[in-house]
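I'd like to ask some things about the structure below.
Showing just some of the chains, left in place.
A and B are the chain letters, set down in written order, and residue numbers restart from 1 in every chain.
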Amino acid sequence: MRLLGKKKSFKIGQAPGSAVFTGTKKLESVKINLISYNAEEAEEFEIGSLEDLSEHLSQKNRVLWVDIIGLHDEQLLEEIGAMFELHRLTIEDILNVEQRPKMEIFDDYLFTELQMVQCEGVDSQIEAEQISLILKGNVLISFQEKPGDVFSFVRTRISTGKGSIRKRGADYLLYSLMDSIVDHYFLVLETVSEKIEVIEALAMNEPDTSVLQKIYLERRQILALRRSVYPLREVISSFEKNADQFITRETKPFIRDLYDNTIQVIETMEVFRDMSSGVLDLYMNSLSNRMNNVMKVLTIISTIFIPLTFVAGIYGMNFDFMPELRWRYGYFYVLAGMFVSALIMLGYFIKKKWI
Amino acid sequence: MRLLGKKKSFKIGQAPGSAVFTGTKKLESVKINLISYNAEEAEEFEIGSLEDLSEHLSQKNRVLWVDIIGLHDEQLLEEIGAMFELHRLTIEDILNVEQRPKMEIFDDYLFTELQMVQCEGVDSQIEAEQISLILKGNVLISFQEKPGDVFSFVRTRISTGKGSIRKRGADYLLYSLMDSIVDHYFLVLETVSEKIEVIEALAMNEPDTSVLQKIYLERRQILALRRSVYPLREVISSFEKNADQFITRETKPFIRDLYDNTIQVIETMEVFRDMSSGVLDLYMNSLSNRMNNVMKVLTIISTIFIPLTFVAGIYGMNFDFMPELRWRYGYFYVLAGMFVSALIMLGYFIKKKWI
């Protein structure tokens, strides 16, 4: 996940509203899928040309989901924009894949941009992709760069007619897609939680520099995640409050529910943030504890031997008259004394819990 | 207490409003209790079937408390939902036991979800259970997974007719149950307070790694507690402000009082949070103090013996002409000198308060 969502340099200086794709091309050609459904049936089409598409759009008593995969063909997107009478800035925002999540309400359509996050597992990075959604009458248009299975659950529900999705309008479809996106945040948070636990165990037991790097990496990921979640809340809040002309009364409670879920995502995130700071403290603690223990043991060894060396030094002196030197068992007495005093010192250190 | 209230993974991808129980089954079968009372009398029934229940519901001049224990029977809950004409999302929320506390006001009923916390003692963890309450006319329905004695005080007051509960409506019953829940927060906070004191004493006197783990555990508990208390305040504030259609004028001051209590819970919590950070500092301090003292003592021992060893080294030199070596009592003079200088150094260290 990119941390800094900065505008691409080559974008600077362009006229505002100019359609320039800022992402990385991931598909050969743009793919357009159309799902058309009502309570009775659901059909899926692969759209070859815009004429083809405009034909389908004439069906007024159905919900039409136009799913556009691949954003690099700026020309085509401008044509689609013209077809649906979108504002120039909307097209520019769709193409600029580093946008902050937002919802904008135009006279006859609603436009929202979101970050879809995914994380494969504990060892992989969080990946974010921008999804743009436009709701205009009975048509919902979604834009994404990479083909993915983000919305596959929704597609399945439409085709199987499971749940109430087929009985409701395009606003409910929009809600369902946003719900999918929020659900993916829960999945990513679950992975983050596991990662933190792994790092915590490492920090406690094997605090080395690689753990520090892992902690920093994790904190950055959480920082990046926060950057996309907070605007998400604003988006959904604005969806609930300002989009009354686009959503039916029946869909409203679902959006309120979605908002509650987003709050839960945010609060969980904040807990993770606190925890990741906690992990850093833990790491620092473990490390300094470990270091202290090493130094303590080494110092204790020196402390035991230095006085003994002193005694040996005493009897290494060359005075003419040193009575002990003449004793028969002086040497052994001294050795024994040294041994005993070493034991006493050791015992004292152990009793004091210094070892 | 679970820290992360995340949506269960197997819940992801489900159609919104689908009734899936996300908790752990704790009872063989669902138990339904009905308490029916008015100012004169109170009766308690164990309900076998929904038909049985619907019969009782016809009593319009009584307050009816339907207490449903056990949430795993999704089928039954959907039927109950249908019986009381509850929104699909309400049923979903009741079943999803990791919800954030909230209050929702529907056209003809009020729905609230709360966390009920309990803590057995200083050595046990805080446990949280979700309680869902629905107020619809003269009926109050409560949902919980585990049978427990949370509401036993309320039950006693109803059956004995103590206090004014029997003279008031279902809104006062709802208030009484919420009051019980807030009271349990006070009990849990009392335990938390004791735990912090125990850990504080440990941190001051026996700072070892197990204390660090205890501190982290305690901080997590407080973090988790905070996560359930803050929404609680929102719930009760919304109860006071937006639920006018469901509560009588007489019950209002009690809710205001309840709100004050919740604020007190939150402020106490924040104090505990500050204190638990303080304990960490205290631990770090004690630990480093202790370490420093060990190192100081060890270094002092070395410092005393190293100069003495040097003196012994001097008289261990093999120069042909070293007059002291020839003195009759040279050896004893030197020993005495060493002893005296060791004493002087010791005295100096003691005077400087280094020992």
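Note that in this section contacts are C-beta pairs under 8 Å (C-beta built on N, C-alpha and C of every residue); 3 or more make two chains touch, one makes a residue touch a chain.
All values derive from a computational prediction rather than experimental measurement.
Q: Just want to confirm the stoichiometry: 2 copies shown, so how many copies does the whole thing hold?
A: Of the complex's copies, 2 are shown; altogether there are 5.
By our rule, only the chains that are shown with their structure count from here on.
Q: Measuring centre to centre with CA averages, how many angstrom lie between chain A and chain B?
A: 27
Q: Going by the contact rule at the top, pick out the chain A residues touching chain B in the complex.
A: Interface residues on chain A, with respect to chain B: 153, 157, 162-165, 175-176, 179-180, 183-184, 186-187, 189-190, 193, 253-254, 256-257, 260-261, 263-264, 267-268, 271, 274-275, 278, 281-282, 285, 289, 292, 295-296, 299-300, 302-303, 306-307, 309-310, 313-314, 316-322, 352, 354.
Q: Quick check on the complex: what are the chain B residues that touch chain A?
A: 3-7, 9, 12-13, 15-18, 87, 89, 93, 99-100, 102, 104, 209, 212, 216, 219-220, 223, 227, 280, 284, 287, 291, 294-295, 298-299, 301-302, 305-306, 308-309, 312-313, 315-318, 322, 324-331, 334-335
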